[in-house]
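Working notes for the structure below.
Excluded from the complex is one protein chain; the other protein chains are retained at their positions.
Going in written order, the chains are labelled A and B, and every chain counts its residues from 1.
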Amino acid sequence: MSQHRLLTLTTDFGTTSPYAAAMKGVILSINPHIQIFDLSHDIPPQDTRYASYFLATAAPYFPSGTVHLVVVDPGVGTERRLVCAEMAGQLFVAPDNGCLTDVIKRLGEPRQLRELSQPRWWRPEISDTFHGRDILAPTAAYLTLNIEPEQMGSPIRELIRLPDLPLNVDANQIQGVVACVDTFGNLITNIPNRMLQKRQIVAVRVKERTIARYCRTYGLAAPGELITLSSSCGHLEIAQNRGNAARLLGVEVGEPVVVEFQD
Amino acid sequence: MSQHRLLTLTTDFGTTSPYAAAMKGVILSINPHIQIFDLSHDIPPQDTRYASYFLATAAPYFPSGTVHLVVVDPGVGTERRLVCAEMAGQLFVAPDNGCLTDVIKRLGEPRQLRELSQPRWWRPEISDTFHGRDILAPTAAYLTLNIEPEQMGSPIRELIRLPDLPLNVDANQIQGVVACVDTFGNLITNIPNRMLQKRQIVAVRVKERTIARYCRTYGLAAPGELITLSSSCGHLEIAQNRGNAARLLGVEVGEPVVVEFQD
Partner (left out) sequence: MSQHRLLTLTTDFGTTSPYAAAMKGVILSINPHIQIFDLSHDIPPQDTRYASYFLATAAPYFPSGTVHLVVVDPGVGTERRLVCAEMAGQLFVAPDNGCLTDVIKRLGEPRQLRELSQPRWWRPEISDTFHGRDILAPTAAYLTLNIEPEQMGSPIRELIRLPDLPLNVDANQIQGVVACVDTFGNLITNIPNRMLQKRQIVAVRVKERTIARYCRTYGLAAPGELITLSSSCGHLEIAQNRGNAARLLGVEVGEPVVVEFQD
């Protein structure tokens, strides 16, 4: 395996709390030469599904050899496993709680999958409530020193997967949901763009509103206009040009979205 | 030109959305040895004027050779240009939408100005809604590998500039506006400190309040007192010691501010 020199952090710790900072200290105490890149500390608290979405949208762009440390861990201290998974030459160190579900769909089944069972790579004292600091961070740091995943623990068969978001495909319509509301209030659905290609869309419906217009990009709509587009992540998106569609429509993650096609 | 080893990011993506993370992956896939410094991902959404203010206040402190990647891009996918501009030995990679207006005032006219027109330096597939990831990020990454701006595209004459904020100077008063409300609720105006030197200020008025006292710094005022001072960025500032002037006064960006002088 190639050398690992990059380490990323994805957590729900926020930046007001000192938890992400403590993890950085643990990592740098083991490998002071490592570069650490913050992906996000603002995953919604304990939201493993959002973490899964986030990682699938960001991780595929990273180079082989990157170590991704993921700490969204509502089950900390319980029987849930901690794992190291290799996909596309990248290593993911995370709780086995579904947060890698979507990244597997993007990068393929892990080539290497280990449960973290070797305390040799952990901090000497393990708290019951912060395995990010005590187990996951030191494990990720040792991986950047080219300790092999094989040394971290026993092989396991497969990871826990979150159930798919509802997506029903009929002859004349597709029913999906809002999978993510982004910073701009754009609604990213779970309906893949490829399901919409070469078909004549009559309307997209969300929360009793019907959106008739598809635009290639935001700025081609009138200011304030609601439109649908193909999101940069490969899914149907609903947006308001120069506005915030989520606020306008009162929509949150999970809201049903229907695409109607011409017969 | 000196070697470029530093890359900064300034975006309106927030840190809950995966967009800044995806750009980091793109950059590191091209140059895994680059140091990336987050300046901000919390520019108010699509606010090119705030981005311009932010960059002018931060960028002048960076060393020659820094590459600044700026993604505040409400016109993504439309006819607006993407550019690379060299000022004071620093390179700015950004949409041509006015976001470099104030940094030009600080650092001087670009010595080198190119439109990004060479797809050779872009990602192979270009989305319509995320040129930050598909064009700007790879361009900035190649610049850190010392590909010259000349290779990125055709020379252009000048950048789009935002109109100046209103600033009227009379014999007995100056009328300006609040240009920025900072984290502390301090109101940073567009009235330069140098216009106030050697003059006797009678009062500063904002939102029907008259502020009579000028202080050298916050802590010299009584707790809760409203004062005016010379901001660290070179402009008149209105602050409440140990408080939040913006909240107290109900003031937002754009609010008129009047300075009255003695005859």
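Everything that follows uses one rule, which is that contacts are C-beta pairs under 8 Å (C-beta built on N, C-alpha and C of every residue); 3 or more make two chains touch, one makes a residue touch a chain.
Here the structure is a predicted model, which is why all the values come from computation and not from measurement.
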| item | value |
| --- | --- |
| Sole residue of A:25, A:108 or A:223 that reaches the chain not shown, by the stated touch rule | A:25 |
| Candidates B:22, B:59, B:206 or B:259 - the one touching the absent chain | B:59 |
| Which residue of A:5, A:68 or A:133 touches the chain not shown here | A:133 |
| Residues belonging to chain A that touch the chain removed from view | 12-26, 28-29, 32-33, 35-36, 38, 45-46, 74-78, 80, 127-130, 133-134 |
| For chain B, residues in touch with the removed chain | 5-6, 8, 10, 35, 37-44, 53-55, 57-63, 65-66, 180, 182-184, 216-220, 229-233, 237, 242, 244 |
